[in-house]
Structures are given as structure tokens and as C-alpha cells.
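Just one protein chain is left out here, and the rest sit where they should.
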Amino acid sequence: MIPIHWFLELAAVLFVVGSLGVILRRNALIMLMGIELQLNAANLTLVAFSRAYHDAHAQAFAFIVIAVAAAEAAVGLAILVGIFRNRRSVNVDELTIMKH
Amino acid sequence: MDFDVSQLSAIGPIVALTVAGCFLLLLEAFAGGRQRAYLMPLTLAAVAVALVLEAGQWRDAQLATSAFHGLLAVDRFSILLSSVFLVGCGMTALLAPAYMKEHEFEFGEFYALLIFATAGMIILAQATDFVTIFLGIETMSIAVYVLTGSWRNSAKSAEGAMKYFMVGAFATSVLLYGIALIYGATGTTALAEIARQAPRVSQAPLFIVGFLLVIVALGFKIAAVPFHMWAPDAYEGAPTPVTAFMATTVKAAGFATLIRLVATTFSRTELAYGSSGWASILSWLAVLTMTLGNLGALRQDNVKRMLAYSSIAHAGYLLVGVVAIAVVGADARGPLIYYLVAYTFTTIGAFGVVAWIGNKNDERVMIDDWAGLASRHPAQALAMTLFMLSLGGFPPTAGFFGKFYVFRAALEKPTLIWLVVVAVLNSVISVYYYLRVVTAMYFREPGRELRPLRSNGVTAALLIAAFGVLAIGILPSWLIDAANAALFLQ
Partner (left out) sequence: MLWQSVQPMGRVTAQLATGDQGMQWSGPQIWWWIIAVFTVGGAISTVTRRNNIAAVMSLVATFFGLAAMYAMLSAHFLAALQVLVYAGAIMTLFVFVIMVLNRDEAEPWAWSGIFTKIVGVFALVYLVTKVGYHLFGVAAAHPETPPAEFGTVAQVGEVLFTDYLFVFEAVSVLLLIAVVAAVVVARQRGGGGTDDDDASADITTTPAVGHSTGHEDHHS
């Protein structure tokens, strides 16, 4: 039998890796992938707890999250393509038109 | 299993808005640009229908009801907040057509996205389960990301949308991970059930970390410092009517969730107090948000960006009211609702004037561009003065009573005096930059020639905003009474 907390710790590691990708990388595409990693880590946590509680509701929630993540990724990529058309770059550090 | 058609009345406004949004999309798709003039009135009609349905619920909702297996609630809190969102949506729709035409980015899907975003906010106001909270936030946010970036040929708009999207999506992931941990600690996502289990789990580290992550994620959504870095750029980059929408209704939707969570689910003392209790966290966020928002606004010569920072500062004053919930209990929600209404009218009005003054070649958002406005357009200058006074908190405007009620609620127990003192000092500082606009309009020589928008819609929106600011400022009692009666589903 595999202990549930192994899955939970794996999810925590994935969440950190994804967050580091979002915080430290400046390539918008990689940042988007980091966000997908974070969402997947949260999903793994939900599914692991769902297994622990024998409760299918969390699995249904994870299903919803997958659908929402697809919509979010589509919109994010659309915005990214739009900005690339303007700027020829996906580096978020070059987004400095507006003064601070 | 036991689906009941009568439950549909609980989501009447959401259904009405969704149907209207689909209809607008079809109209735009099949009739093309020819029918575009009808889109704005149809949007207003949809908003009116939804408002009527909300009013019907207000009459019926003597007792708060729950619908769809506890996913949604209909209570007076949700009805009042939903009405605020609807009014904000309607006023944005009034501002939009002339602005889009002048700046040459007309597209019919704008109204559908606006309506869908509003539907997401109403879901959020009614949500009593983390599943619906997540869904509502995503529906609202995704539509607003697109609206922010909808100004084609504007590099600023695309840039603002990108920053908004990245930060917003990051916040969503944090929220979801927090929800997953809370689920792990309690075995449920229903707010009522979590509240029932709170005595058992409130010291469980999983629960506390999950709850902190949820608070942080909501901090991003309401643009509280230090989670605000996206806000000035997104607000400045977005088309001005969208900025008005974001600064008011999106923020109010975030606060609706935050208020419901801290007043019901996380209301237990051991969650509110202590070093990692939400009261101390939110009071520090409030101090930072007010102060840094005001300091940011002080340095701006760009009126649109100044208003963006000002809206950050106002999130700080609202957070003072949220902290008051920890001290005086859920009764403190009334002042918060009043403040949100007052702030919505005022801010949409102020951004409306910013949208009105510019034209295609010349956005005229710098403060020098406003010099001498009073001599040429006295009515608009007067309206802007009114909004500035309301934002600064002068009587007898709505903004004054908003601050008054919120601060008074926080002062009911002496523990929050320091917070109110900081808030009042901040309000005093803010008067400087609000009055700077007023003095520019009245006491400086006119500059270049103005060519503002000519549109009945913009005029109507400004009139509604000015009327709202004065009406609830001069006669505040009916609104604060209604807000105090806005019970939660317990």
C-alpha cells in the first residue's frame, strides 16, 4: 500500500517547482507552463485527499479544474500571441511602456 | 437527484445574463456591424431584467435560502452585492460605445464579455462552496483579462492584459492549492460544513496554511499591497471604461468573497486572532495598502494612473472594515456594503470623466491637460469635482459617509484605534492629490483645444454617477439600513 502522504508531498514539490518557474523565469510561455504545473499539483492534492476520504466530490472538482485550466491556458496563449504581435518578444521584463 | 425547477429562481439573474450574452454574440456574429448600435441598449435591458429579478429575490428572501446542494445561497448580502455589480456593468456599457468608436476598436463581443464577467461576479457573491468560489473567480477573471487587452493597436493594453493575466493566474493556482489543503483538513468544500468543523480543525496546520493561501489569493484579486503590482499597469493599459469596471466591480466581487469567508466560515476567534490570524494579517495589509497606494498616487501626473493608485488605497480603507468584522462580528458588514456602493458610483464616475475627455489622437490623461476645464465644460468639471470630493471623503458626498461608517464600526472596540488613526491620516494625505485635479480644472489657464467625446451614453453614465454620489450622500440612512439588514446565509 502506498501511503497517501507520499502523493501529497509529491504535489507540494510540484507546486514549489511550478511557482519557482513563474517567479524566476521571464519567458511568458514558461511562466504559463509553471502555472499549469501549480494547478496540477493542486489537483493531485485534491485527488489524493479524495482517495483518503473515499469522497468522489473532490474528483469532480478536479475535473472542473481541468476544464477551467484549459480555458485559462487558451486565453493566456491568446493574450501572449497578441502581445507578441505588438512587441516581437515574450520576455515580460521588456513590458515597460508604462512608467512606474 | 432531487432537482427542483424552483431552484432556478435562485440563479435567475445569472441565467438572464447568460442568455443575453449568448444572444448578443449571435447578433454580432450574424448581423455583423450593422446591428452594433443595438448592442448597448440590449445590454442595458439584460442588466435591467437581472436587477428586477434581484429585487424580486429581495422581497422573497425573508429567510436566506440555499440552492443546488449548498453550492449557492440567496441572501440579502448576495442580492445587494449583485445589484452593485449590475449597476457597474450597466454604467460601463453606457461609457463603452462612444469610447470604442473614438479609439477605433469597436467589437460587439465586448458587451457579451462584460455580461459574462458580471454573471461570474454574481456567482461569486452567491457562492457558499469553494467550488463555486473558484468557478466564479475564474469566470469573472478570464472575461476581464480579455477586456483589458481588447484595445487593439494599443501596446499598453496588451501589456496590461499580460501582467494582469500572469498575476491573476498565479493567484488562481494559489487559491486552488489553498482550497485543496482546506479540503484535506476538513473533507469538504462547503463553507457551512467547514464552519461546523472549525472547532476541530482550527489548530490543524494544514487548515491554517490553506486558509492563509486563500487569503493571499484574494489579496491578489482585490489588489492589496504587496499583491498589487499588476494593478497600476493593468488599470492604465485597459480601455478606460474597462478600467472603471475593473476598479469597482471586480474589486467588489473579491471583497464579497472575502467578507463572506471571514464573517461566516473563518469567524472563529482562534482563526481571527493570533499571529497568523486573519485579523492581524489583514490589518497589516490594510496599513500597507492605504499607505503605499496613497504614496503611489501622490507621485502621479497621469490622472488615470493616479485613480488606479487611488483605488488601491481605497481597498486599504475597505480592509479596515473587514478587520472590524473580527472585532464587532458580522454586523460590520453593513458599512462595508455601503462603502462599496459609494465607491462604485464615485469611481465609475471619475473614470467616466477620464474616458470622456480624451480623443483618438490625444488621450489627455496628464493633469496639465485638465487645466482650465471648468471654463469650457463647467458641467463635466463640476461632476469631476464631485467625484474627487467623494473619493477624498468630504461631506455631504457618499464617500464621506462610507469612510464614516467603516471607521465608526472599527472604533466600537478600542483595539483598532491605531488602525483608524492610520486610515484617517491617509485620507488627509489623499486630499492633496484629489484637490490637485480640482485646482487644475478651476484655477489654471486653459491649455490646448479640447475635443471630448460627444455621446449621450457617457453623459447618462456621468449623470447617474453624480446622482448616486449625491443621493446616498445626502440621504445615507436608507442604504445603510438596507446594508445592515443584509444577512448572510448561516
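Labels for the chains are A and B, by order of writing; each one numbers its residues from 1.
What we mean here is this: a contact is a pair of C-beta atoms (placed from the backbone, for glycine too) under 8 Å apart; a residue touches a chain by one contact, two chains touch by 3 or more.
Small disclaimer: the values here were computed from a predicted structure and weren't measured.
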item: Neighbouring displayed chains - absent chain, whole complex; value: A, B
item: Residue touching the undisplayed chain, where the options are B:Asn153, B:Thr269, B:Ser375 or B:Asn456; value: B:Asn153
item: Touch criterion as defined above, residue of B:Leu71, B:Ile194 or B:Ala234 at the omitted chain; value: B:Leu71
item: Residues of chain A in contact with the chain not shown; value: 1-10, 12-21, 23-27, 29-30, 32-34, 36-37, 40, 43-44, 47-48, 50-54, 56-57, 59-64, 66-75, 77-82, 84-91, 93-94, 96-97, 100
item: Touching residues (missing chain, whole complex) on chain B; value: 1, 3, 11, 14, 18, 21-22, 25, 67-69, 71-72, 104-105, 107, 109, 112-113, 116, 119, 123, 131-132, 135, 138-139, 142-143, 145-146, 149-150, 152-153, 181, 184, 204-206, 209, 212-213, 229, 232, 296, 309
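Basically, only the chains that are shown with their structure count from here on.
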item: Mean-CA-position distance for chain B and chain A (Å); value: 26
item: Chain A to chain B touching residues, read off their complex; value: 8, 15, 18-19, 22, 28, 31-32, 35, 38-39, 41-43, 45-46, 49, 52-53, 55, 57-58, 61, 64-65, 68, 71-72, 75-76, 78-80, 82-83, 86-87, 92, 95, 97-98, 100
item: Chain B to chain A touching residues, read off their complex; value: 131, 134-135, 138, 142, 145-146, 149, 155-156, 158-163, 165-166, 169-170, 172-174, 176-177, 179-181, 183-184, 187-189, 232-233, 236-237, 305
